[in-house]
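On to chain A.
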Amino acid sequence: MMFPYLPLAIRNFFTRPSTVQFPKVPVEAKKNYRGWLAYDPEKCVNCGMCIKVCSPSAITRTVEPVEGGEKITYEFNMTSCTFCATCVDFCSTKAIHMTENYHMVSEDPKDLVTVGSRIKETKNKNKKLTCGDACVFCTLCAKNCPEEAITVDRAEKKWEVDHSACVKCGICVEKCPKKCLSFEEPAEEKLTCGDDCVFCTLCAKNCPQDAITVDRAEKKWEVDHSACVKCGICVDKCPKKCLSFQ
Partner candidate 1 sequence: MMYAHFPVIAVMGLFLGAFLVEIFGTKNKYIRNTIVMIFVLLAAVLTFALIKPVMVNGEIITYWMGSWEPVEGWAIGIGYEVDALGLFFGLFCAATFVLSAIYSFRYMDSDDHLGHYYTLFLMLCGGVLGLVFTGDLFNMFIMVEIITFASAALAAFRNYKFGALEAGFKYLVIGSVGSSMILFGVALIYLQTHTLNIAQIGNEMAGNLTPVTILALGLLIMGFSVKAFIFPFHTPVVDSYATAPAPISMMFSGTVNKIGVLGLIRVLYQMFRVMDKEAMQMTLVVIGMATMFIAVTCALAQHRLKRLLAYHSISQVGYVIMAIGLATPLGVTGGLFHAMNHTVFKGLLFLCAGAVFYAAGTTNMDKLGGLSKKMPLTCACFIVGAFAISGIPPFNGFASKWMIYLAAYNKGMETGNFLYIAATIVAVVTSVMTLASFIKVTQTVFFGQLKATNDYIRDVPLSMRIPMWIGSALCIFLGVGYNFVNKTILNPAMNAAFSAERYFDVMMGDPAAASAGTNYTINLSVWNPILWLVLFAIVFAAVAIAIITTKKTVGKVMLSGSDNQDPDGKYAVFFSGERSQYSHVVGSDMFWGFRKNFSKYFDVFHKFHNGNVNDYATYCVVGGIIITIIVFIFVR
Partner candidate 2 sequence: MIIINFVVSVLLIFLGLYCVCTRKNFIKIVMGLGIVDYGVNLFIVSVGFNDGGTAPIYALSDLTNGAASHFFVDPVPQALTLTSIVIGACVQAMALSFVIMLYKRYQTINADEIRGLHG
Partner candidate 3 sequence: MIVLTTILQILIFPGFLFASFIGLLLAGIDRKVLARMQHRIGPPIIQPMYDFFKLCGKETIVPAAANRHVYMLAPWASLCSLIVMCLFIPVGGLTFFSGNADLIIIIYLLTIPAVCLIIGGSSSGSPYAAVGISREMVTMIAYELPLIIVFLAIARVVGRGELVFSIKTVAEYQIANGALVSHIALIPAAIAFLLIIPAEVGTQPFDTAEAETEICEGPLVEYSGKPLALFKLNSSLKMFIMSALFTTLFIGVVYTGNVIADVVIFVAICCLVTIICMTLVHAVTARLKIEHLFKFYWTVVAGIALVSLILVWAGL
């Protein structure tokens, strides 16, 4: 046939064109289209796994100390992202997921960046005010407490504190003449290893912060509690399930 497309061309002329009138007809991307990245700062435990796995290193984390703790902001630069969604798979707490919004067009590349930040209090967040036995019930602490969380009953020699109201400002501790007030940490959960540990070093390898060091020769296992962020990856990875937080 000399012109293979001739009949097709003529037929096309009389049929409705197959163009999707995009601006008038809104077009939705398919079901799990990997579009704009959405980040939920609350779920994120700031383990940094996503930064580690992102090939174009599109994710940047900035940590600035803020009065209550540290402000951790994650920036996902869409103009540098390759939409491979590896970070989504690696995020243990599923804080990142890909939306179906493909309209990544803008005049200023800055607003193509997904930003999420979270303030993480320092450890004293869950410590409690306790009174020692040298207390003479002078009610100085109660008077100076800005939140009036402390009530002292000189008659029945009783001292109690309303922990929810207490903002742990530490003013009462200074004012107490007998220095018998102090903040005790509740017994913090710490990563401990059970005894049927076979020193397979899996936990050490998977720890994003490399807080666990295992010495197979001398069968020694220790953890650096300050580095540990209690992400719990080692607990899942341990074949013997002998790791736990106490």
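Brief remarks on what is shown
Note that in this section contacts are C-beta pairs under 8 Å (C-beta built on N, C-alpha and C of every residue); 3 or more make two chains touch, one makes a residue touch a chain; residues count from 1.
The candidates came about this way: all candidates are chains of the complex that A comes from, given by their letters.
Remember, it's a predicted structure, so these values are computed and weren't measured experimentally.
Checking the candidates 1, 2 or 3 against chain A in this complex, the single touching one is 3. Note for the complex: chain A touches candidate 3 at residues 3, 5-6, 9-10, 12-13, 15, 17-19, 21.
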